[in-house]
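So the structure is just underneath, and the comments pick up after that.
Only a single protein chain was left out; the remaining protein chains are all shown in position.
And now, chain A:
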Amino acid sequence: MLSVRGLEVRYGRSVTALEEIDLDVGPDGVLAVLGGNGAGKSTLLRAVSGTLRLHGGAVAAGEIRFRDERIDRLDPAEIVRRGVVAVPEGRQVFARMTVEENLRAGGLGARSAAVRTAARARVAELFPVLAERATQRAGLLSGGEQQMLAIGRALMSGPDLLLLDEPSLGLAPQMVGRIARIVGEIHAQGTAVVLVEQNATMALEVADTAVVLEVGRVALAGPAAELAASDDVQRLYLGGHAESEEQAEAEAAFARQHRRTLSRWAG
């Protein structure tokens, strides 16, 4: 459904944020994109959703295809109409508008009124709390509710591929679990998902495939279950399962030393 080949993204002339990125998302797949700060996760989503230019970036090489059509030269509105919609980092709800209006704004990019009506029912079913809060200002919602609103708003355009940028950021653990279940449900209803996360535990539970980005390159790629079981991912992103404090420290030191070598693992 989505395929990225040899993608290179630059900010300005000198900063290369992504290099030689190859990845695929199947028609009903969930791809987790893991990696530390500055690894290029958000940049990848910006490239797919066509919003790089807002951040001063550009696709320097490679291509992004959605349903075998190139989308890396399209403007963001056209990409949304093709069925790819992003939930930007930090939620970014329209704070001064009501919940209802936020959802309606999400429908602005929908292909047709029928799509909007179907999406409307789906969002009401997924997020009953949003119906309760319909007339409240979005800025007054809690963090978790804002995240639900941001996801619900994105679903209003009836996407086939949903791009989520760190939906668990700054949320209480219980809410992280809820968001994970919701992502699972969205996927079960037939929408493919790209899930960018620092919370690797949550992401690998929901995803069927995963890639790990390291300084702009794909360091690891494979089925989510395999990655979750791999020692290095556990050490680096899942916090390990140390028997004692000394062991934990030793493993952390080992992980720090071997951080760079991960890039050799590619493929």
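By definition in this document, a residue touches a chain if its C-beta (ideal position, glycine included) is under 8 Å from a C-beta of that chain, and two chains touch if they have at least 3 such contacts; residues count from 1.
Here, contacts and distances are computed from a predicted model.
Novice: Which of the following is the UniProt-recorded protein name of the chain this complex doesn't show: "Amino acid/amide ABC transporter membrane protein 2, HAAT family", "Protein-arginine kinase", "Methionine biosynthesis protein MetW" or "Phenylacetate-CoA oxygenase subunit PaaC"?
Specialist: Not shown, but named in UniProt as "Amino acid/amide ABC transporter membrane protein 2, HAAT family".
Novice: From the list A:15, A:108, A:229 or A:253, pick the residue that touches the absent chain.
Specialist: The single option touching the absent chain is A:108.
Novice: For the chain that's not shown, point to the residue among A:39, A:141 or A:154 touching it.
Specialist: Residue touching the absent chain, from the options given: A:154.
Novice: Pick out which of A:80, A:119 or A:195 touches the chain that's been left out of the picture.
Specialist: Counting the whole complex, the residue in contact with the absent chain is A:80.
Novice: If the missing chain were put back, which residues of chain A would it touch?
Specialist: Here the touching residues of chain A are 49, 51, 54, 75-77, 79-81, 85-88, 92-97, 101, 104-106, 108-110, 124, 131, 153-154, 157.
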